[in-house]
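Here's the structure we're looking at; comments come further down.
Excluded from the complex is one protein chain; the other protein chains are retained at their positions.
Letters A and B name the chains as they come in the text, with residue numbers starting at 1 for each one.
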Amino acid sequence: MKEIVKIVLSLTTVCVAAALILGAVFAKTDHLRKVNEEKLREDTIQSLLGYGTGVKKPGDLKIFDVYRYVITDDKGTTVLGYLLPLKEKGFALAEIDLSGKPGKVIPVTANAAQLAEPSSRDAAINAALPKGSKATYAETLSIANLRDKRLGYVVPGSTQGFKEAIKLMVSLDPDFNVTGMAIVEAKEDPGLGAEIQQDYFRNQFVGKTVDLLKSLKVIKEPLPTDYLEVLEPAKAKKIGLTQDQIREIKQKHVKDDIYALTGATISSRAVTNGVKDTVRKFVYRLDILTGALKQDKLQVAF
Amino acid sequence: MSINKHLVTIALAVALSFLICGSALAQATETGSFKKDKEIEINFGVPVDEDWAQNTANFSAYEKPDPDIKIPIESVTLDARKTVATLKFKDALNTSSDYIVEAKDVTSGGKLLKNRVEFSVKKGEAQVLFGVFLGAMLINNFVFTQYLGLCIFFGVSQKKETAIGMGITFTTVMVSSAIMCWALFSYVLQTLHLDFLRIIVFIGTVAIFVQAMDTILRKVNPYLFKKLGVYLVLIVTNCIILAVPLKNADSGNGPFASLTLGLGAGIGFALALFLMSCVREKLEVCRVPATFQGLPIAFIVTGLFALAFLGFSGLAIF
Partner (left out) sequence: MNRNVQLLWNGLIPENPIFRLALSLCPAVAVTTSIKNGLMLGLAVLFVQVCSSCTVSIFKSYIHPRIRIPAYVIIIALWVTVIDMILPVISPDVYKEVKLFIALIVVFAIIISRLELFASKEPFVPSFFDGAGMGAGFCFGLVLIGAIREFFGAGQIYGYDVLGFKPLLVMILPAGGFFVIGFIMATFNWLEYKITGKLPKSGGGH
């Protein structure tokens, strides 16, 4: 009997000690990890807008994050809520119902730092809503202004890849033409599906207009050699093509469909459909949001 | 006395896991299904009015995460018995996503039946499960494609007999621990926000389970224990036994998906072991260069198997 007690005590002490140490380490590192993730996200957005590593970010570049939430009240009605930065300091939640009709505008008391952190942002929004309503986070849209003129948008999206979900980001110019595409997270086969992260695949989307995207398909043909050369900026520089020549070749191929990756048609299709859906939904939603803002005469920072 | 205690504990555990699975399944709402990539079929259960159904304004369809983006419906047709409606869409649907179809003011025989009925449409559960199973067993075979379980793989695959023994034992332990770990993760770790303890909890569960099986088998069926008992202890150091619950936790799989992944992984492992043992038995009587004998040639054979299994990577039925 004494044996068993000694054993159990011994095991319990080890477990408790382990759990305590882990709890302490977790508390310390969790915050740092979130900071890292946020920085990675910001870097991706900046590089999509054209200010990647090595290019200095201009002082008058302002990136605004608009958070979209889905709000359900106690009666079961669902509306969308956009958390917007206002022109005069402060933030507001603009509600729009599912058919696009603008609803109430609710001021949200919080500062920018609180809103950047997911859990404190959720708390601030739920506190501003009437009792019984619950807001769930949907996505973050980024709007970029350079010298107070619209530079472009960066929109996140996700699609089901060959193995697991692929998270991507698409950057658009003010006319919603694609200016860049980045793969944020993908667990595809190296050498095959993982090639979606390479320049020669991602840059095929650059320059596609909204109309071209609507009918964009994936074709199983090899990339034309001249197109391949301009898709990778480093290679183009090595060969010695001039900016005019590069522009000419890109213009020649902009109406082409997406050339599938060798041995990774499913991944190529997944990303293409992901880009199409992301842009389509964003354009639709932004249209409704702009209309609602005009109707509500809400002055926003962007 | 102690045998009964163990049996009772095991029986309780099994009953509990079934209860959990059952309750999870019972939460299903009305469901519809995809018919081809541009059509959805919904079953009202009772005959509905034709002219009500044909008015597409009475229906709305959207992807679950985007309730504000309605998908334009081209037409709605009823079947002969007027209980099943088929909605046709202009653009192809994304069958790997969840959709919701809402029908408002459902009228039957001229009378208003219900104000609003919601149908949840997603890929058939059975299809998804079969896809998971096939994936775990062949396409993403844990040994040849995901390089897990190699530790045991090379040690036990020398004879057909040991391979089969290990395969059976492993599959049993795998399936049970997959379910138990899923239950622990969903109901204990997530609700208490103790996510980061998952590694300890999973391996702890496996260790306890293996110990329990060891004790039970020893008392209940000594013959089986003599044949398979020695493999039980080795299972704890098998990478796959921890990888499967971790994958289930990461992908947020439900109870049945977790079980199927465990089953597929176990059978895939058994398959790999068996194939390998056949080859290695033949290798014993071949003239292998001295420096290659033993493990080196085994690795190269595994490489050849891995190449062969690569052929399954296009096998996506669903």
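Here is the rule we go by: a contact is a pair of C-beta atoms (placed from the backbone, for glycine too) under 8 Å apart; a residue touches a chain by one contact, two chains touch by 3 or more.
Since we're looking at a predicted model, the values are computed, not measured.
Touch, as defined at the top, links the missing chain to these shown chains in the whole complex: A, B.
For the chain missing from the display, the contacting residue among B:F196, B:F274 or B:F312 is B:F196, taking the whole complex into account. When you scan B:F144, B:W182, B:F209 or B:F269 for touch with the missing chain, the hit is B:F144. Contact with the undisplayed chain is limited, among B:G155, B:P222 or B:G252, to B:G155.
Along chain A, the points of touch with the absent chain fall at residues 3, 6-7, 10-11, 13-15, 18, 21-22, 25-26, 29-30, 32-33, 36-37, 40, 185, 189-191.
Against the chain not displayed here, chain B makes contact via residues 144-155, 196-197, 199-200, 203-204, 207, 234, 236-239, 241-243, 246-247, 289-300, 302-304, 306-307, 310.
Basically, only the chains that are shown with their structure count from here on.
Rounded to whole angstrom, the centroid-to-centroid distance between chain A and chain B, based on C-alpha atoms, equals 30 Å. Residues 65-70, 94, 96-97, 140, 196-197, 200, 251, 313, 316 of chain B are the ones that touch chain A when the two sit in their complex. Here chain A touches chain B in the complex through residues 18-19, 22, 26, 70, 78, 80, 96, 98, 100, 138, 160, 162-164, 189, 266, 273, 277, 281, 284-285, 288, going by the rule given at the top.
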